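Below you'll find the structure I mean.
Yeah, one chain of the complex is gone here, protein chain that is, but the others are all in their spots.
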Amino acid sequence: MDFITNPGFPYLSVILLTPLVGALALIFVPREEVWTIKAIAAVSTLVSLILSVLIFLAYDQTIGGMQFKEDILWIKDLGVSYSLGVDGISLPLLLLTNLIGFSAVYASWNNKDRVKEFFILLLILITGVMGTFVTRDLFIFLLFYEVVVIPIYIMVIIWGSTKRVTKEYAGMKLTIYLLIGSAFLLAGMIALYVNAYQLTGVRTMDIESLMLVPFTEHFQIIGFLLLGIGFCTLISMWPFHSWSPDGYAGAPTAVSMIHAGVLKKIGGYGLIRIGLFVLPAGAKFWAPLIAVLAVGNVVYAAVICLVQKDLKYVVGYSSVSHMGYVLIGIAALNVISINGAIAQMFAHGVMAALFFAMIGNLYEKSHTRNIPDFGGLANQVPRLAVGFMLAGLASLGLPGLASFPAEFTIFVGAFGVYQVFTIIAISGIIFTAVYILRMLGNVLFGPRQQQWDKLTDLKGPEWVPLIVLGTVLVTFGIFPYLLMDPINTGVTSLFARTGLSTVIGGGF
Amino acid sequence: MIHFAVQNSWLIPLMPAIAFAIIVFFLRRTPQASAFFSISCISVSFLLSLGVVAGVLMDPAAVESSVTWFSMPGLTVEMGTLIDPISGMMVFVVSLIALLVQIYSVGYMENDPGYSIYFAYQSLFAMSMLGLVIANNFVQMFVFWELVGLCSYLLIGFWFYKISAREAAKKAFVTNRVGDYGFLLGILFLQIIFGTLNFTDLAQIIPTYANVGLLTVIALLVFTGPIGKSGQFPLHVWLPDAMEGPTPVSALIHAATMVVAGVYLIARAFFLFAAVPTALQVIAYVGGFTALFAATIAITQNDIKRILAYSTLSQLGYMVMALGVGGLTASMFHLMTHAFFKALLFLGAGSVIHALQGKQDIWEMGGLARKMPITTKTFIIGSLALAGIFPLAGFWSKDEILLAAQSNGFTGLYLIGSLVAFLTAFYMFRLVFVAFYGQAKPNNDPHESPAVMTTPLIILGLLSVVGGLVGMPWLSTNFGSYVYFGEAHHGYSLMIMVTSTVIALMGIYLAYLMYYKKTISASAIANRFKAIYTLLYNKYYIDEIYQWGINHIVDGAGRVAYWIDLHVVDGVVNGLAKGTRQSGTILRYLQTGQTQHYGMVLVAAVVVIILLLGLLDPSLGISAWGGGN
Amino acid sequence: MSVSAIVFWIIAAVILGSAISVVTAHNLVHAAFFMVLTFFGVSGLYVLLEADFLAVVQILIYVGAVAVLIVFGVMLTQRKEMAQTNAFSRHKWVAAFLVILLQILFGYAVTHTPWLVVDEAAPDTTVGLLGEMMLTELVIPFEAVGILLLVAVVGAIILTKGARRIL
Partner (left out) sequence: MTITLNHYLLLAGMLFCIGLYGALAKQNAISILMGIELMLNACVINLVAFNRFMAPNHLVGHAFGLFVIALAAAEVAVGLALVLTVYRDLLSVNIQDFDWLKW
């Protein structure tokens, strides 16, 4: 791995900008050249994926901290610089983005409508999401976040599907929610910036520098509230969650995958990196509230899943429910729970993306997502059924798949802090099992139905999402230390620097 | 070889894991090859487990090794192996039964389209179960605990095109999840309080822990795991339905191995339960109640597999009760003998079902004794063993349990146990007399099963006969010398032996009178006690109650929450949107279209801004404008 | 009181008087003529300020072009009796209040600001200097104004004649 640790080469910029370059290249491809368009999209995401896997492996855990740093001063007067870097927290999420981005290209392989525009927007979307994870600068973070919102709106409006709600409604809801969230974020970040300037006299947007600023507790509480509303909207905390099921239901497959898989995680990521580590006292103040609402997330959304009829709504609400675990992990404010929260974000990302890819594939062929319409599909499409099963089992936290170590870690971390909340939240595993198995059973199992004999099974490029995401789920499930160790280096070193207590508070 | 097996016991679960992976990825289209490969791998595991048993017999001291699965400050999760007499015995039983069942399946599953995948699942199960029994900590236990649950789900739903199979599989998984919820909470408590989940470490720490109340809570939480997995009341409902799976699966998973995982867990974590007598009492009474409860249901059932399933529940109750009264040795002993004869009974039932092309109602059978001699003989051996007739395996182990109950002061449970022994003998021989000796049905054409199926029957039959002898109380070194908690003790009571045998014989005689001689009319009794019969026949309506609860309470909560989501949460959101639009509708009338209005507002704004800047804040004020430079 | 001061006061009186008459006159044509008078007054002010070229331009453009245009505008739009063509609108009192307030603020601002006045003589003639400046330092604004005028001409034609009929 020596060649990759070469400090001069801007790996992160290459990873970040390759999809963008792909998008630019696509502009010059004639729209009839559908195959070329897809190939360019696939290749550019593949390059990013390979590089990010290499970086994931080459990241030096013994040193920890930010690595593969790049710095270019951008706006001197504001203290904004194009500074990139990854640590144990962002590394898995970067990998996740590229895994899902690559799979999303293949999940959209059969798209026939305005292919060129679709892939251009998709690549921009992937770049935007990735940017939020690799940047070390608050301003750039927000910039990339805003970059994300617009393609999503356009993609939902044009390529979305209308079921319970129209795609226009879904797109509008999604976008407005995200923009309201980002408005709070903007306010919070400006407050941070201005306050830091007043305290230190240095104009900086650098997150690590902001971590060292001694904000007053009063300011931290207000600042965390602003940032918290922004990020919690993004991670779909109750009661700011209702964009999520409707949005996913309306969005095209690739957008659902990226949105549920990674975009949502920006909320958790920001909450941890900016909310928690820059404003620890604020986090401590608001954590109990977050914990309560997180419990609401877990149980409430899981219970709602029980009565859903649309596949995408089930997965949509289920992702709300799973984000509750992430939130409770964050709220518990200790190394273990936050390790678990990040791992859960990763695991849930892979699982949700796989789910949406499979649902998208099924919907493309059957033109319905209504669960009662299906039944016995394992007879006709066994490979698709494998994908559904894998995603479903990961969703209910089966050991051997990536989500179990994550959930277990969250539970351990949170249990020492909020016994009652955690006990209630863990009951979510029962409801999850009920709705997932009910869904899988009703869709995949049961007597063969003649009307679905025409369905074709996964073949060719359609395999890719299942293989890529399934492999990841199993690999990180059997060898969780591959995921846990980098995360732990990131979280532990940050905890050490902010002086938050790392032990779990024993209530006994 | 022995040393190697003990030191490298992780290879035992690894072999079937390899088999699973190879079959899934490479051998799916070659059924014979997958069966062969799967059986080869489990054979290797079996040989290794023999080595382990030999090693344990030579040196009963625990051998432990582990690797870190993942770790962080304050939490280290390990994967490891712990070989001691208990796990050695379990490894042996599991790999033996798994091997026999896989061989049997070659015949039973012939021509099934899912032949390869069946063996893949079997291998996955063997891997999970073996991983479970050699676990050296709670997390590993939980991991494999869930995985055996998954295998159970997959194998119950193996014929997924049957709606009943699909529902049964789901029910099994969900019911188990309820138990696992408590189990997981217990694990979390242990982790938080003691900072470790290693069995050996916890066994050191827990006896010194002062807060008995909390420890009781933990013990009961951990016990909910076994309640689910080992089908104790009130989470027993899944096990009878699990009979939807292929019969060899029922034999392996739902009789001999997986369902006893709960019992095994209690034994493994007995240091926890031993520290809290209250919890032990609860366990004892839950077990005793389940034993009686299930036995009463079994006497009214007509489906051959369901009778056996309720019998399994009842016997599991026995084992749990034995643990509760402090008889770890008795419980483990019964676990082992039960694995032999219950697997035998299920495989025998499978042989019958195979011969009758899937018929399972005992009243549609009859006269099988002449057509299927091997099956019949082995089945009767199994029944006798289950009934606890001297000197078959079940006699010794059941006797130990009753002895433990009686000598530890649980007279009530002793009486219940004796009653259950009577009922067991009765329903088993009801089954035998009706199915094997009853009137032959004309449209049946039974024939003896092929050798690949009868050979496992014969082996298990032999084990059911002699398997109990290792626990004979008169031996100076017997089963109890190795498997025990605290201090090993050897004792026996001739009185109990004699009474229990007499009771069992009475049960058999009653069944003989009612179903062979027909001197006592079964239907007359059923009509006499109509209400009780209906209650028993409908399994105390527990399933219906649960179904009602799920339909109305759980789903009802879902509907309420969804209503709230649509009308309250989303209502607020959409209301805000509507409010925005409406305020726009109102505020747009401010746009008069009169340019002069706009102009005046502009001027007024200029005036206000000048006032604000110039007068209220002198530092930014007019005087500062001066100078130009 | 110097001569220039006397002249200033006279011109100031003329400008303000005629400007008020522009606003208050009932007849639009009269208002236009008062406006011309105002322009002359302003031109005189430029002379006082030694801006000779500007004074000439003021008369040329304002009086010669703008005022004539406006009179034409009046003629083209007013075909009835001219007596009441220059009425106030309903909100004249509000406007008056605002304007007076603004004037007070102006006065306050002007009198309370220490202007950096230099005591230098102005150049004798400004035309040459202005010309040089227009073609060197201010060449880009100059060209921009040229374009602006062109656009204004084209725009005015299109507006009055209608785009479709021209193109």
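Quick notes on this structure:
Here the chain labels run A, B and C in written order, and each chain numbers its own residues starting at 1.
Criterion: a residue touches a chain if its C-beta (ideal position, glycine included) is under 8 Å from a C-beta of that chain, and two chains touch if they have at least 3 such contacts.
Since the structure is predicted, the reported quantities are computational estimates derived from the model, not experimental observations.
By the touch rule given at the top, the unshown chain touches B, C in the complete complex. Think of the hidden chain as still there; on chain C it touches residues 1-2, 4-5, 8, 12, 15-16, 19-20, 22-23, 28, 31-32, 35, 38-39, 42, 45-46, 48-51, 53-54, 57-58, 61-62, 65-66, 69-70, 72-74, 76-78, 85-92, 95-96, 98-100, 102-103, 106-107, 110-111, 115-118, 120-123, 126, 129-130, 133-134, 138, 141, 145, 148-149, 151-153, 155-157, 159-160.
Residues of chain B in touch with the missing chain: 588-589, 591-596, 599-600, 603, 628.
FYI, only the chains that are shown with their structure count from here on.
Setting chain B aside and leaving every other chain in place, the chains that still touch one another form these groups: A | C.
The distance from the centre of chain A to the centre of chain C, with each centre set as the mean of the Cα atoms, comes to 64 Å. Put simply, the C-alpha centre of chain B and that of chain C have 97 angstrom between them. Chain A and chain B have centres, each the mean of its CA atoms, that are 35 Å apart.
Residues of chain A in contact with two or more other chains: none. Multi-chain contact residues, meaning those touching two or more other chains, do not occur anywhere in chain C. Put simply, chain B touches chain C in their complex at residues 596-597, 600, 603-604, 606-607, 610-611, 614, 622-623, 625-629. Taken together, the chain C residues at the contact with chain B in this complex read 89, 91, 94-95, 98-99, 101-102, 105, 108-109, 112-116. Looking at the complex, you find that chain A touches chain B at residues 173, 176, 238-239, 241-242, 300, 303-308, 334-336, 339, 376, 378-379, 393, 396, 398-400, 404-405, 408-409, 411-413, 415-416, 422-423, 426-427, 429-431, 433-434, 437-438, 441, 444-448, 480-481, 483-485, 488, 491-492, 502-504, 506-508.
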